[in-house]
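A single protein chain has been removed from this complex, and every other one stays in its place.
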Amino acid sequence: MQTHTAKRVEIIIEAVMEERLTAALRKAGVTGFTVMPVLGGSGRSGQWTQEGEIGRARGMVNVACIIRPDRLDTLLDAAFEVVDRHIGVVSVVDCEVLRAERF
Amino acid sequence: MQTHTAKRVEIIIEAVMEERLTAALRKAGVTGFTVMPVLGGSGRSGQWTQEGEIGRARGMVNVACIIRPDRLDTLLDAAFEVVDRHIGVVSVVDCEVLRAERF
Amino acid sequence: MQTHTAKRVEIIIEAVMEERLTAALRKAGVTGFTVMPVLGGSGRSGQWTQEGEIGRARGMVNVACIIRPDRLDTLLDAAFEVVDRHIGVVSVVDCEVLRAERF
Amino acid sequence: MDGTLAIAANNLTSPIILFFMLGVAAAFARSDLSIPEAVAKGLSIYLLLAIGFKGGVSVAGHGVDTTLVLSLLAGAALSFALPVIAFALLRGITRLSVTDAAAVAGHYGSISIVTFVAASSVATSAGLSPEGYMVAVAAVMEAPAILSALWIIARFGTTSADMEEGLIREILLNGSIVLLVGSFFIGWATGDEGMQLIAPFIEEPFQGVLCLFLLDMGLVAGRGLREARSVLTAGLFAFGVLMPIIGAGVGAGTGLLLGLSPGGVMLFMTLAASASYIAVPAAMRVALPEANPSIYLTLSLGVTFPFNLTLGIPIYLAISRALTGG
Amino acid sequence: MDGTLAIAANNLTSPIILFFMLGVAAAFARSDLSIPEAVAKGLSIYLLLAIGFKGGVSVAGHGVDTTLVLSLLAGAALSFALPVIAFALLRGITRLSVTDAAAVAGHYGSISIVTFVAASSVATSAGLSPEGYMVAVAAVMEAPAILSALWIIARFGTTSADMEEGLIREILLNGSIVLLVGSFFIGWATGDEGMQLIAPFIEEPFQGVLCLFLLDMGLVAGRGLREARSVLTAGLFAFGVLMPIIGAGVGAGTGLLLGLSPGGVMLFMTLAASASYIAVPAAMRVALPEANPSIYLTLSLGVTFPFNLTLGIPIYLAISRALTGG
Partner (left out) sequence: MDGTLAIAANNLTSPIILFFMLGVAAAFARSDLSIPEAVAKGLSIYLLLAIGFKGGVSVAGHGVDTTLVLSLLAGAALSFALPVIAFALLRGITRLSVTDAAAVAGHYGSISIVTFVAASSVATSAGLSPEGYMVAVAAVMEAPAILSALWIIARFGTTSADMEEGLIREILLNGSIVLLVGSFFIGWATGDEGMQLIAPFIEEPFQGVLCLFLLDMGLVAGRGLREARSVLTAGLFAFGVLMPIIGAGVGAGTGLLLGLSPGGVMLFMTLAASASYIAVPAAMRVALPEANPSIYLTLSLGVTFPFNLTLGIPIYLAISRALTGG
């Protein structure tokens, strides 16, 4: 099956920043992404879980974004602006995709 | 620790197509996969969120499938048949796995 | 944008073992990880879904851990100890991360 | 028509409608108010169980009316027929492609159970007692419209609908149909005794749960309208208001022919006037992926649902009363 | 035994059982009907809180019976002992490995709280008033069976159970035990005054919530049976029906020796007859990962639970009445 080279970016970011991130992505022309839930985790700011929480101060989400390699830097710049002062993790993986016309 | 080369395929697909996809995978001999939830996203067909939705017309799921490299094409063929006319994203990443006998 | 090489480990493990896994990771000095939910899946032990379940006998979670390459073996050893007798899948992917000082 | 205005005004200031409007307003204002998906689904399960059970208990009480079977058949026939009317209307007053028009049409043959519930409330407060089996008619009307839409595609379309084995089974065994029909039969089987047992769960808090559910529907509808402003042309909007009126007319005629009570005629009108937003959209995503979901979801949930909820239902009540002398 | 038949028939047509059957049927028909996991967990939390609280209030009202402590001890002893019987029976009539047989055996020493709730309902409608502390007996019976199963493995098995530090704590502090016991003590502490405050929440809608919960249990049980048909041999099926009867017999003897009321004896029988599907399966996944969960889950939830719910409970009621003259 014919596949095409792309980049898979996953941004784990605070739930309160989700809308700001996706707005920044769209502003940078990145219109394809998927938001996935996070149950909890651990990092330099300690361990947390979303269980039973009613507020959004602790929650995080995982925004996955598959993108053409030449658009990666635009995406990372846009994402960095938002995560800059915030906790969160940005990782990039090389991948192959079907149906490249969709990206 | 001893690791083995494998492929990690992630298929973001409409929730209504999940059962068709997993049936197709099983039919193609792919019996190992994990289904993960999706909260929302954005693509050519616009932005959406699952918040407060009671129907399944908009929801998507993320099917992750780790597979021996030589079985990749079988998997992609089976997946493509299902996603073909549908929205969704298929990406493939090279990975290493522990306990290769499980795949 | 400046990125740094890292490893992304994803461990799909039974929910009942989650605490044991994260305790083992922390004991091995791995303090950064994110836990994500799983809806269902299929493997050698059959197909399952979390829908409507009230117990934890069947559920799984996905623990993602981004780590400096030189710490990978420590992590895998710690993880292996916990998954050893249990069902579950451990995969490792090469990735690039922003803000390497966080890992 | 003074009474109608009073009922309409009363309806517009019922907590149910006001909570719906609160949801719409919150969504438009981009508030982060939201009901978790699991809770929203839980509420809808509650409503289906309660309404089905109550319908069954009512049938157990009043016995099987001779018109029951005819009503079911008439419901199915309407569900088959209405999409054809809707399709013709859409092709006449909008520029939708055959595919999109067929998909939308399918929604208007099927029904919205919350609209049905809201109409039942209004009917009851107006002193009417609709036939209990109308809930079974609602269930019967859910699915045929889908087949109708697929037939329209096969007949007039260029793309083919994906009618693979399993689709029909999936449509008929849709969770909301199974729960509604199952609860109906359980209510029928256990009757008043069963009702006494679970009335504090399904009767008493019902209106309050409905408020909360309509808050959620308002949030979802408002969000949809906000996102899909661009697809909502004047023609489509006109369709979203006209089609329920046409449907209600057809429903009224059918109800009268069947000899239903005033409440029954009103509910038949409401069923025919309402548009699906659960069973049909899901089926369309499977069978007709090329159709644009923004169009049919926005029309059904963003235009026709609020229209029926606010203006339609009191109108149908007034007309049904005028026609039946009830 | 005429009364028994009537009660059994009545039980079989109670909404609770019918909703369970609806769930099973929907799962077998592969309907997509499902209750969100969060809602199902919320329902189970509600039931545990309500049943624990009611038990506590009842103890506050009737005072501490002299048999309370003896009943708790007897419950713990039964929970330790029943797995040994179950293990022997399993090794006799099935071909399960030692590991699988021990894991299954552990489930049958422990208890199913929903079965207990259903039996309490039946007892109350039959005019009995079981001792309020039976809910504490239920809590006490949850865990010992796990240790029993692990002892069986250590004694007869080749694989070793993973008895690491923390497991015992985890078993005893299992969420359902903590909630049940905690609510019991809160009910005890606040008594009738507390009950008045929250009765509209935990008393009145209780039966309705139970219906919804049993719909979910039916869906899960049906799905399990569908997936695990292959593991369910005739021998295993026989065990799933025989073992509760044996357990009920042992429970009846114990209840009589303790001098419990007719309702208390019936509930003791039910506890002994029922099999765990929350605490024990989770513990087995941790300590005995080699045991096949399909076997113990299918037996417990797919065979023994429906058996107790439909036939077992009326039988235990009849026997308890016959034995106690109640």
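Per-chain numbering from 1; labels A, B, C, D and E assigned in written order.
Everything that follows uses one rule, which is that contacts are C-beta pairs under 8 Å (C-beta built on N, C-alpha and C of every residue); 3 or more make two chains touch, one makes a residue touch a chain.
What you see is a predicted model; the values in this text were computed from it and never measured.
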item: Contact residue for the chain not shown (choose from D:70, D:173, D:189 or D:209); value: D:209
item: Among D:15, D:61, D:92 or D:166, residue touching the chain not depicted; value: D:15
item: Footprint left on subunit D by the chain that the document does not show; value: 13-15, 18-19, 22, 25-26, 29-39, 42, 204-209, 211-212, 215
item: On subunit A, residues whose C-beta touches the chain left out of the figure; value: 14, 16-17, 20, 45-58, 85-87
item: Touch residues of subunit E, complete complex, unshown partner; value: 36-39, 41-42, 45-46, 49, 53, 169-170, 173-176, 178-179, 182-183, 186, 189-190, 194, 197-202, 204-205
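To be clear about the criterion, only the chains that are shown with their structure count from here on.
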item: Required minimum of steps from subunit C to subunit D, each step between chains that touch; value: 2
item: Touch-network distance, subunit B to subunit E, counted in steps; value: 2
item: Chain located farthest away, centre of subunit A as origin (C-alpha); value: E
item: From subunit D, the most remote chain by mean C-alpha position; value: C
item: Approximate Å spacing (C-alpha centroids) for the pair subunit A, subunit B; value: 18
item: Centre distance in Å when subunit A and subunit D are each reduced to the mean of their C-alpha atoms; value: 38
item: Where subunit E touches two or more other chains at once, by residue number; value: 32, 34-37
item: Multi-chain contact residues (two or more partners), subunit A; value: 36-37, 93-94
item: Pairs of chains, among all present, that meet the touch criterion; value: A-B, A-C, B-C, B-D, C-E, D-E
